[in-house]
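Here is the structure we will look at, set down as structure tokens.
Removed from the display is one protein chain of the complex; every other protein chain stays in position.
Residue numbering begins at 1 within each chain, and the chains themselves are lettered A, B and C in the order written.
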């Protein structure tokens, strides 16, 4: 699989240096006060593979809020609990919001949110679960998928999310008013805020990435956590929608199913299978970890991890 | 690579039967009169692989207009003529038009068209070529990429396109007015109409798909026609943007880089590498060949061609 | 002022017949169950002028919910309580061309709602009052402006509004998230729902129209309730924005400052000065009382009430 004579360890060390150097050129998220407290120079990479190998460089144990990477867990929970058909009758899986010949999109023929990786889609998805799973159960599911029993709710981040979450409330009430959401908007948004506020680290995200990459089986326990079909669906949706407005460019340049969060996390489900978790709270203009993206460009190129490499 | 004990031939025969059966349930495009004349029951599949194997079933020689599949050729021409950086400084490669938290997109921060697979993007892309390549040269390039010296301009389709192309003209003038397009809008749109009106067949599209799948080398002559990097970029963009508003669902369910056209054609650049061309002018609601999509679902599942299969 | 030798009484009688006849051709609002119970054939007109003359024809005493006519009272309250400059630093006075419940325009360069006659604008306006006036005080103000001490909250309509008001909640949270609204969204929307649920009759609306038409003075008591400048502002905004998506056509064809509500009410502040209240719950496609609009066309033409008549 490797491109060159470099060892995997060497490639990751180089990537770590690249990411570390890139970090200070970005900007820590400040839309909620808790995020603004992160150290912009922090950077860490963790790699786990199916054979039990691991690499950990830099701030791998630092806890940060999962933010949008939690959307992957929400989607996984919905797929496992409700199945593919039921889930995708309430949210689409389209990266593109525009009709092929649209000049400007004013309204859509389909009121369902475009995909579960945007806020509207994640809020809609979690609303489907809101009367089937408590937050406690979602937290437990998150711990299992991340192989990390220490994940907990960061109460300060949650309080911030709750206080500043009016746009998400607007989205929920709009979905409710259109009849797309049938659950209670406040409860759905509250669950969503909590799932954004989970305190994870780069290692947790590597583990999550590895499970998705393997096709849904926990490599430590051998237990199946996600069906193979659902894991594949998640990989595809991470690939097409995982990096905000940079998703297309990232899929061309890096080509690894990845989900980012404004907390600075990146969760990659790479070929191998290999899970890669990155942490770098300094963000680029798209809201993705600047160091994380730079590091992944290097790793993908050197280890030939691009999904479309022949 | 295969899923089962079935031979490739058998899988394609089954797919052909599925596509043939599905065809009459769709609707032939009628926005231009010439397209409406197609036989809704026509269906054909052609497979070519790098080892020289080929399968041809049904209406494989029937000529039809390439329509949006021509966008793949336009993109390839721009990449080869101008390079990656220059091309993508004038058109984006994003499948998603919406900010991650958008409720409704009203205007974009970036005036460039979202990607080269939508009309605005293809018109913008061809405008970049309009003072560097004549239509004659673009036609020659198309013949080479499709391994089909008989491709010619369908004058009736072109006349129809020209007469009914006012929305495309509006798009071109809008791009011009924003300073995104610097070439002449009329000339650009005219070239675009011509590239939509090339008369191809399922075999031509299979050949085109094979070249893209191989990484840019013509398997018959061994000549490199597209750089490997460009071929990969084209595969990714076909994957994320190739099937109109069904692109996301197709990428999940079929997972093969594919571009469709309302003329009924499908061009697939599959693993193997394998090129698959399909023809079925009866379309689904998204504008994709109904039989073609059904056939590809079968083929991808049976031959495990999904790009994200582990 | 009159056009012809007909008496005012005769013109109103003719208008009443026209409105009564037109009524059954429309459709009673049914987006909340309580509204759907109205008698589609009901129709009534009440005219009051500054000299104490009055005309009352048909269902003049029937109570119905004020709905959007309440926006006029909300605007008057804000102008009196906060003044012109403060009010219009938080909401614009531009006709919008959008549907009454549009969210679209809230994502434009100026985040303020376009005007106080659309839902977003009325919710924003009442939010400015939410910590300065209780509902009890707003109710009392409404009774005074309508010369009708019997106006009360229709609890069933309010309950319906509250239950089905998710789009309005979405609007409020969106305004809050943009920093346009600083008050509590839930409290603001609740006040708004209550102000939509006041039980008025055609006579109340005629009185309200008369006060606005006179320039703000209660003709019965001689007491000034609204400053002359504010009354003029209200008349202009009723003229340009009062009839939903039919505002422009109504201003050309009828030309009388008028506000309609989906409860079937019409409040007109006509030259003279004259206040005209109409009730006809059968609505046209724009949400305006069908009989009411037809009757006003006749009255305006016969009595030359068009504001732009020379």
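As a convention for this text, contacts are C-beta pairs under 8 Å (C-beta built on N, C-alpha and C of every residue); 3 or more make two chains touch, one makes a residue touch a chain.
Values in this document were obtained by computation on a predicted structure and should not be read as measured data.
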**OP:** Among C:43, C:173 or C:239, choose the residue that contacts the chain missing from this document, as touch is defined above.
**Re:** C:239
Subject >> Given B:176, B:271 or B:294, the one touching the chain that is not displayed >> reply: B:176
Original post:
Thinking of the whole complex, not just what is shown, which of C:143, C:187 or C:306 touches the missing chain?
Top reply: C:306
Original post:
Which parts of chain B are in contact with the chain that was left out?
Top reply: 106, 166-167, 169-174, 176-177, 185
Original post:
Which residue numbers on chain C touch the omitted chain?
Top reply: 92-98, 105, 114-115, 213-215, 228, 232-233, 235-237, 239-241, 245-249, 251-252, 255, 257, 273, 306-310
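Keep this in mind: only the chains that are shown with their structure count from here on.
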**OP:** Please flag the chain sitting at the greatest distance from chain C, going by CA centroids.
**Re:** B
Original post:
Which integer distance in Å separates the CA centroid of chain A from that of chain C?
Top reply: 49
Original post:
Any idea how many Å lie between the Cα centroids of chain A and chain B?
Top reply: 31
**OP:** Please report how many Å separate the Cα centroid of chain B from that of chain C, as a whole number.
**Re:** 55
Original post:
Can you list the residues of chain B that touch 2 or more other chains?
Top reply: 103-104, 106
